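To keep things clear, I will list the structure first and then write my remarks on it.
Note that this complex is displayed minus one protein chain, with the remaining chains in position.
And then chain A:
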Amino acid sequence: MAIIDQHLLHSHRSGNVGVIHCIETETDLDWLLDNATAEPYMAVIQPHMFTREVMLALKASGKVNGVVLINNRSAERPQYFSHEDTCPNRYSGLSNVEQTCNISKPWNPHGTGLMLIDWGFPIFHIEHEDTISKLYECYQKYNAHNKDEQLDRSLCALEMNSFMSAAVDSETCIRRSSTPTILNRIRYCDPLGGSNIWSTLYPRFKAEETNRTVVVVAARLDGTSMFDGLVPGAMSPVSGIVTLLMTAKILASIAQNASDVDVHHDNNVLFLLLNGEAYDYIGSSRVVWDMKNGMFPMKPSSSATQEPPPLYLHNIALFVELGQISTLGEKRANETTLYFHQHYPTSNNILNRYRMEKFVENMNRYGELVGLKFSVINDKSFPPASLQSFLAASSDISGMVLADHESQYLNTYYHSIMDDGQALNYSYQNGSKPSTDSIQKLVANLARTLAQTLYFYVDSTGLRDELDVPEPDTYAELVDELFHCYLDSMDCPVFRAATNKTNLQNKPASLYVGVNGWNSPITTLTGLTLALLVNQTVNRTEKNCHSDEYIWMSNSLDGSNSSGVCIKTTMNFSKAMSPAFYDIPDYDWSSGKYSTWTESIWREFTVRMFLKPSRSHETLTFSLGVVVLSLSFLIVYFANSRSDILFGSTLFKLEKNSKQPVYTSVKYWVRLLEEAGGGSYVRDGVAVSAGLHSDKAVQLGDTVFLPSHSQPQVYSTVSVECVKVQCQQQKRNILCPSLGSSDGLGAPKYSES
C-alpha cells in the first residue's frame, strides 16, 4: 500500500524525448516491438488500444520513452475503460480481516490495473482536437512512410516534461520531507487527503446523552483516474453524492414540516461524505480513528462541556452507504431493482439482522410507490465501500451498501476519464421534466424512498403513510440541476447559490481528493450545497451570520440578484487525512492498516513537438560545432600573438616633441582633429595605453591605442594635433605648448607604426 502515486508520469529531469509512433492496430504495435530502429519512441495510442497487454508490451520492450493517449471526444468509446484494479482497494478495509473480493468474479471485472503500475515513463492525455490533428499530420508527413529507413531521415518527435520530486515510496518521501537538513528543506511529497463533510438532521445538543444513536447515511466524495484534473466520476462518486444530497434535502423538509427539528430526539441522522475513499479509504478510516479516540466530529476542546459529546462507533445504529446508482441495470416491468449489500457476519447478530430487515422492508414499501425494488445480497464478498472501514473496526455495526449492481459493477468506466455524464446516460434537461427512465428520476425516487424510510426509522412514533412529500417531479428537476453542476459545469445555478457568487469556474468538476492541507473546490462546493439544500433559514443579517452554525447564502437557486439569506446549518468539515502520517507516532508503514498514499511534488507538465534530425544530421551538426570551436580558439591565438602586425594601422606612435619628464601615467589626453563630412573640428579624446605594463613608466613616443569618437573601430581619419599627458601621481595636467592656439591645426605630429 505504501506506493507512491506514481501511476501517471515520471519523466527524466530534463524531459523525455521520443519519436512519434501511432499505434492503431496490432501491426503497428508489432512493428514497434520488432522492427523499429529509431528508438526511443513516443507511443501514441487510441483508447481502444490502451489496454494492459499493449501497455505492458511497450514497457517491456524498453523502446518507449512515453505514451500519449489520444482521446477524441467525438470518436466512439471503447466498451470498457477502467484502469483501476479488478478489486479496488484490495489491500485495505476489511481485507485485513478477510478477503471480500472474489478473485474469479471481481467487482471491477474490466479493470486493467494500469493505474497501479510504476511505468517509468510519462503517460499523457491529449483531447484537444487541434493538437491531435497536428500530431497526426506531423506523424504522417515525416514518420509514417518507409518506416524501416527511419534512421536516415528527420523524424517527428515529442518531448514530455513531468518531473516528480519524490522517489521510492511514501515512507521514504515523507521521512525526507520532514527531516530537517542543514542546507535546505525540500518537500518531496504530500499525503493525499482533504475534508470529509458531515451534517446531522437534528442539531446535536450540548447536554446530549452519550448513548444517543445515529443512522449514518454515507457516500464517497472522491473518485480517481489516471490523469491529473480529469476525474469526472459520474457514476462513482457523483451518483452517490447527488442521492445523498437529495435524501438530506427531502428528509430535512419532512422533518421541518413535522416541525420537530428543535425537539430532542433519541435517534439522529448523520450524513457523511467521505473523501479520499478511492485511495484505500482515507476519509472513512480517519472517521473511524477519530470515533475510537473520541474526536469525532471534532477534537474536544478544553471547555468540553460547551460541545455535544463526541460520537463513538457504538453510537451508530445503522450505516447506509450510497454506492454507484445508475439506470444501467436490468429493468423489469417499470421496476428498477437496486441492491443492498450486507456483510454476512454482521447479519449473525439478531438485533442487527432485525434492524436491517426492517429497514429494507420499509424501503420496499415506500419504493413500491415509485417503481423501486430493493434486494438484499448477503454474501461472503462485499463491495469496496467506506463501510468496510467501519466493519473492520467493529464487526457489530449493522451496515448496508446500496448500489445498482449485484456482484459486479455495471460501470465499465470505473475510475477513468470516461466515467462522465455520457456513461451515466445523463443529459441536462434545463428546467424541463426528465423522462421517467432517466437517471434524474431514479435518483429523485430513490432519495425520496430513502428519506421516508429514514424518517420512519428515527421517528417511529407511528406508521406515517401520509407523509407530506412533494411529487418527485420537482425533485427530479433539482437532481437534474445537481448533476449538471458536477458533470457539465461548476458554474451552475445551485453552486452559484451555495457560494453566493455570480460566476464560478466553467468546467466539469474533477473529483480527485487532492493533497492534505488543500481543499479541492468540489469538497467546499458540495459542503455548501448540502447546507443550502437542508436550508433552514434564520432571521439574521449578513453581519451576524458568521459562526460555526451559520452560513450566508443566496436565497434563489439561480443565484442571480439575490440579497442573500442566513442559513443555520449543522454542516461542517472534518479532517480526511490518514492518521498514519502525523497522528500515530512510529506508525508501522508496512502494516497496511491505514492509507499511506502520497502525491509527489511536481512541476507543471509540458509537451512539445518538434522535428528530430536524423542520426547523420546530428553527427554532422555536432562535428561542425567541434570544428568551429577549435578553429575559433586557433584564430584567437594567432590574432593575439600577431596583434602588432594585424592592428598596426590603428596604432599611433606619439612623437617626442617636448622635453617632458617621464610619467607613470595611465591616461593620455590627445587633442584630435576629425575630418568628417567636409568640415573639421577639434575634440578631446582619451587614448588608452596598449601594449604597456601599467606599472611601467610611459614616455611620449610609446605606442598607444586611440579609438575614434564616432566609430570606435575606425582610426584612419583621425589625426593627432597635440598630446597632453595626465599625470596621475602629481594630480595635474601638463599641456603641450602648441595647445594654446585655436587655429593651430598643424600637420599631425605622429607617425604610424
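FYI, contacts are C-beta pairs under 8 Å (C-beta built on N, C-alpha and C of every residue); 3 or more make two chains touch, one makes a residue touch a chain; residues count from 1.
Note that in this section contacts and distances are computed from a predicted model.
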Field: Omitted chain (choose from "Multifunctional methyltransferase subunit trm112", "Cytoplasmic tRNA 2-thiolation protein 2", "Gamma-secretase subunit PEN-2" or "Ribosomal protein S5 domain 2-like protein") - UniProt protein name
entry: "Gamma-secretase subunit PEN-2"
Touch with the omitted chain, as defined above, among A:A60, A:I103, A:L151 or A:V168: A:V168
Task: For the chain that's not shown, point to the residue among A:T179, A:S563 or A:N640 touching it.
output: A:T179
Task: Would you indicate which residue among A:R13, A:R332 or A:K543 is in contact with the undisplayed chain?
output: A:R13
For chain A, residues in touch with the removed chain: 10, 13, 163-168, 172, 175-176, 179, 181-184, 186, 188, 601
